[in-house]
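Here the complex is missing one protein chain, while the rest keep their positions.
For subunit A:
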Amino acid sequence: MGREQSQYVIVGGSAAGMAAAQAIREKDPTGTITVISEEPDAPYFRPLIPFLVSGKKQAHEMVLEGCGPYQAAGITVNTGSRAAALDANNHCIVLEDGTRLGYKKILLATGSRPYVPPDIEGADATGVFALRTLDDARRMAARIDQTEHAVMLGGGLLNLKAAFALLERGVKVTLVVYSPEVLSQLMDPEDATLIRKALDDAGLAIMTGVAAVGIQSDATGVTGVVLNNGRELASQMVCIGKGVRPNVEFLAGSGIRVTEGIEADRYTATNLTGVYTAGDVAVTHDPVAGTPIMTALWTNAVEMGRCAGQNMAGLKTAYCGTFGILNATQVANEPFVAMGIVHTKDGDYEIHRKAATGSYRKLVFDKNGDHLIGAVFVGDITNAGLYRYVIREKMATAAIKRQIIEHTLHYGHFSF
């Protein structure tokens, strides 16, 4: 097979990959940029796919190009094209069809895919989904007509979004959660009370402390879910939201250092020359704890992707790292933000909680009470960006601690 050449190659055309392409183009107006993307669709805003299920948006309303910061001038995107191996010695990537694509700089931004626990029997039946791609969303939407009841396995944000999309389409939905409460990744159970109430009020059935052991199906696809408490739920659709795993298999034997994901240094570079990484697939560091971290967030993927793009285009730029938890959203009319360290059961922290009608907030300081390290806001998320800033910059909080605790912090407190 032939050998082609591109100055910059980007594997993965989503948040991290396209942000990098854009950043490269801003710094280097002429270098050729080729994006290889396995999916058949042109790059799109992945977090919008639940709207395809609910019917509120169509696929063409989700495209990246021309939206927000993505102008994509002079960037070639090869969709439906999969990287099969990295031949770093010869500075080229081998595609599944055998084509070798040479690069001077390459970005590995292959993201992640849903994790389907192997102990759930029958998970390969028609009607079982793990919502990740636009294609998944299309298939899910197509099955709604024959679905009276959907069972969601996992109580994370993704499943909540999918659940609401289905509720909007008139499907009955039951959320099966193994943890003691929904959103256990984003907050402690007692901090989720308001959200839980909003979900209950919105008509979502939630079972906590139970897990699925098997999925039953016949020629029509899914017919039911068997739980570990012996119960069976008749159901025509199952959605598995049990976290994600990085797409790193194609790197086997390439010499790239892969631990849980691809290891990135402070400049988003991997251990091999000219090879960079960003997004869900990359291991970076938490600026507060200093520990290695992988996140599964669009916002982080873009930020890291931009940084990688700048480095690739020759502008040495340190990546400031990110919190593992950095979520804002609104479920069932309840806005919330969770950022930084929010799980406080097993640590020595100074915690301030305040509950009022319709709002709840928790502020986590280090054990000396000098630095804000995490925050959960439910209901009232005003000025959340400032709190993120205080956490991320590790600001000494003595002068503004009262404002932080009383939730009256505003930018005026920073200007002199």
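Note that in this section a residue touches a chain if its C-beta (ideal position, glycine included) is under 8 Å from a C-beta of that chain, and two chains touch if they have at least 3 such contacts; residues count from 1.
Definition applied: contacts and distances are computed from a predicted model.
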Chain not displayed: protein name in its UniProt record ("Carbon-monoxide dehydrogenase small subunit", "Cell division topological specificity factor", "4Fe-4S ferredoxin" or "Nitrogenase molybdenum-cofactor biosynthesis protein NifN"): "4Fe-4S ferredoxin"
Contact partner of the left-out chain, one of A:Y8, A:F51 or A:Y349: A:F51
Hidden partner chain, touching residue among A:T79, A:Q216, A:N271 or A:N383: A:N383
Full-complex contact with the absent chain, from A:T32, A:N271 or A:T299: A:T299
Residue numbers in subunit A that touch the chain omitted from display: 19, 45, 47-48, 51, 61-62, 64, 67-70, 298-299, 302-303, 306, 326-330, 335, 337, 339, 381-386, 388-389, 410-413, 415
